[in-house]
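Here the complex is missing a single protein chain, while all its other protein chains stay put.
Chain lettering (A and B) follows the sequence in which the chains are written, and residue indices restart at 1 in each chain.
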Amino acid sequence: MIPEIGHFALILALLVALVQGSLPMLGAARGRADWMAVARPAAVLQLLLMLTAFLALMQAYLASDFTVLNVAQNSHSAKPLLYKITGLWGNHEGSMLLWILILALFGAAVALFGRNLPATLRARVLAVQAWIALGFLAFTLFTSNPFARVFPPPENGNDLNPLLQDPGLAFHPPMLYTGYVGFSIAFSFAVAALIEGRVDAAWARWVRPWTLAAWCFLTAGIALGSWWAYYELGWGGWWFWDPVENVSFMPWLMGTALLHSAVVVEKRDALKVWTILLAILTFSLSLIGTFIVRSGLLTSVHAFATDPERGLFILVLLCITIGGSLTLFAIRAPALKAGGLFAPISREGALVLNNLLLATGCATVFLGTLYPLFLEAFGGAKVSVGAPYFNATFAPLMVPLIAAMAIGPLMSWKRADMAGVFGRLKFAAAAGVVAALATLYLHSGGPVLAILGMALAAWLFTGAVVEWAERVKLFRIPLAGSWARARHLPRSAYGMMLAHGGLAIAVAGMVAAANWQGEVVRVMRPGETADLAGYSYRFDAVRSLRGPNYTSNMATFTVSRDGRMVAVLTPEKRLYDVQRRETTEAAIHTTGLADLYAVIGDPDGRGGWTVRIFHEPLVPWIWGGVLIMVAGGILSLSDRRLRVGAPVRRRKAAPAAPAAA
Amino acid sequence: MTMRRWLFLSPAVMFTVVAGYFFWGLNPERDPRAVPSALIDKPVPAFELPPLDGIDRPGLATADLTGGQVTLVNFFASWCIPCRAEHPLLMDLAEAGTLPVIGINYRDKPAAARRWLDQLGNPYGRIGADQGGRTAIDWGVSGVPETFVIDGSGRIRYQHIGPMSRWDLENKILPLVEELSR
Partner (left out) sequence: MTGGARMRARLRAAAVALVLLAPAGGALAVQPDEVLGDPVLEQRARALSKVIRCLVCQNESIDTSNADLARDLRILVRERLTAGDSDDQVLDYLVARYGEFVLLRPRMTPANYLLWFGPAVVLVLGGAGIALFLRRRQAASAPGDLNAEERARLARLLDEGPGSE
């Protein structure tokens, strides 16, 4: 009964989307307020219907109702409760439901919190959201119905892939989808603006909070996926340039560019056409990502059970959405009025450089990911484009970007005084040199790019601090004055500082992890000790144990340094009952500066076990740095001024209060 | 159209190109996981494999494939489930007798392979035991089953990755064999 209710709710949602997509759009064109007014209640209704459908499926999972095909294929009665819940989105059909739910959530949020938007703009934005929902609802109902029934029901389900029965990975999809789908708002705003024929600072002000929210979630979602790979896959890697990782990275790169160029639109009324294009492209990349993951186009560790017929449906959706919006762009964008002037050497110029580098980076990832497909279509030759390619092409692009990130915030709008800027950055430069020397000393030589990387991280971090010091005039006015200024700085100023500083910390972690990982792989017998990077790992014992739906061999290691015990590590090797799959559960102890990482393998039949021990320097800084970045984003989001619906138009270049990015 | 118009149209144009490739990529005939051997039209690599223990068939070496007759070489293993699916086809071929079918047993235990062949029948005129898998690597094989058509002079002319279906046999492999035999 309940699955049927869910199914029905989905159908109703489709119908509501049809209405929401047509009446308000027509109403805005004809100036009919009553038609436009349909948008808001429709959006809220759609959310309620999607929630109903979602909860209906959730109930089926919680009750282990195996008459629902989706539950039978992906769940099992012995599965722990948490994974019964999160398993809902661990498969294609369920994850589509989640996707559309989040889409409805964002639409309803715009309906409820966008009271200050002009009626026509809001109507159009909600209509475009409804079109997107329409496409995906049709896709779900016609090709991927999660409520299909199976009679007679099997005794028990197929269980969820053991790899997905993990706290980190369980929450990775909702975060990621909130990011992907969140960018749909920017997209809807862009399309609405093109239809209206007007882009102004007010538009940018409305778009920014939604884009920022989506960005925060996408950053967290990607990091969660990386973190999971790091502790689950058993060799300390966290980024593989796998196609599915790449398709999550591309919207992130464009989304970051969008955040920055929206600032220019808001502050200086410039770069409007480019920002509109970015808003369209960012969400388009989200859609292309969805397509690639679900269509079987490319091989990847990650892909859902693939099906070219479904792929075709999504591709048609893509053509309509992306092709349509880009064509609209081609037609309407030239008519948009050009905005403010600025000198090349100015904050606007720096943000343009930021966008250029991010967009080129995105193009690089795009090229590398899809090149095998392009080449194969052309001549049938198969090539592989793996990590070595991306490391050689993407990393160098980030060098000027990170360098510029310290400089940009110190530059003034319209025209900047570079001599002054560089003067103020001498501490940052000194920090960079110190970091380079320290790295050289610690690692006696080391690859050039690695030393450069550490120097850049120090440069950026110090640059972010310097920028803050400038704003509070640290050491140039009495400390009390600085403190007062610091307390009254807008939250978005701190947001930027945290975001840039967090990135610096993460970059330091990435460089260190990529270059100075230590590894010992040996056969060890209980009682033996292995040494790595100053730590001693004593292999104590292995015992078998039984989990809720698996059996496991658990090893115990005692780690000590200079005689003092540091940690006890208990890595496991599990065998899950139903799918008969093995997983390694690595044991990780973080010292803050490094991770001590142990993995237990197979027995050699003679009392020994294959043991793998890794020393991962500065890896915790990757996760910590990204966490700080996300915190910065959230802080910026909470800035009251960002939430004002009606922005204050500035007529002249009056020196207003420090209106920070 | 002016330069400016073209510029604004370029994203849409570029997307159309990309979408075209995506359409091509969805072709159900296409297998993104197939690894084509680099040895098509090249001579069979030099190798020599012992016979499979306990089976009354001789082993296999390069010379056996250069004798002037078109042959079918099939990589198989007892632990390979798709190999079961295509096995009846090989039995039919062996029965028809026009095309010699030769097997290479990939990374298998001889006892298991023996049992498998006893159970399902032995279509192979010769069987080479490639326990270490090195010969498979020399042939550019990345998994089982894979089937090769070798012409009379010992050149690899066709590689079929995955189990063969009757359709594959009748529409791709046998016509090629006929052509090569002329």
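A few points about this structure:
To be clear about the criterion, a residue touches a chain if its C-beta (ideal position, glycine included) is under 8 Å from a C-beta of that chain, and two chains touch if they have at least 3 such contacts.
In this text, all values refer to a predicted model and were calculated from it rather than measured experimentally.
Though it is not drawn, the left-out chain touches A, B in the full complex. Set against the missing chain, the residues B:81, B:96 or B:111 yield one that touches it, B:81. Within the full complex, the residue among A:40, A:76 or A:267 touching the omitted chain is A:267. Counting over the whole complex, chain A has residues 162-163, 232-235, 237, 240, 242-243, 267, 299-303, 338, 341, 343-344, 352, 356-357, 359-360, 363-364, 367-368, 371, 375, 379, 381-389, 392-394, 397, 410-417, 420, 521-523, 573, 581-584, 599, 601-602, 610, 612, 653, 655-656, 658-660 touching the chain that is not drawn.
If you put the missing chain back, the residues of chain B touching it would be 28, 31, 33, 35-39, 45, 80-82, 85-86, 107, 132-134, 137-140, 142-145, 161-163, 165-168.
The rule is simple: only the chains that are shown with their structure count from here on.
Centre to centre, using the average C-alpha position, chain A and chain B are separated by 42 Å.
Within the complex formed with chain A, the chain B residues making contact are 4-5, 8-9, 11-12, 15-16, 18-19, 21-28, 32-33, 35-36.
Interface of chain A with chain B (complex): residues 277, 280-281, 284, 291, 295-299, 308, 311-312, 315, 318-319, 322-323, 326-327, 329-330, 333-334, 370, 373-374, 377, 382.
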